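Below is one structure; the comments refer to it alone.
With one protein chain removed, the remaining protein chains of the complex are shown where they sit.
Take a look at chain A:
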Amino acid sequence: MNTDADHPRLSAHFRMQWEEAQQAWVLLYPEGMVKLNASAAEILKRCDGSRDVPALVAELERTFEATGLEAEVRAFLDMARQQRWVADT
């Protein structure tokens, strides 16, 4: 489950890359692709297993000079775990 001890990271079988032709970040996996919107991409870029969720939220809020992002980040991570894009370490 989504606890503060979790350090989300991109699952090994997914690859994230910038696609010039689509002007978007995409997630690639066996025979498939997901086009990411800008906020999904910013969250996933930071899912490298090095930070827990509060640290991830804090970094996003600092970078984008925003507040109150936690609910959105947690909702996205829940979905991303369900899709198995993200695992926790």
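Structural remarks
Keep this in mind: contacts are C-beta pairs under 8 Å (C-beta built on N, C-alpha and C of every residue); 3 or more make two chains touch, one makes a residue touch a chain; residues count from 1.
Basically, contacts and distances are computed from a predicted model.
The chain absent from the displayed complex carries the UniProt protein name "PqqA peptide cyclase", chosen from "PqqA peptide cyclase", "Acetyl-CoA C-acetyltransferase", "ABC-2 family transporter protein" or "Sarcosine oxidase subunit delta". Contact between chain A and the absent chain runs through residues 12-13, 15, 17, 19-22, 26, 28-33, 84.
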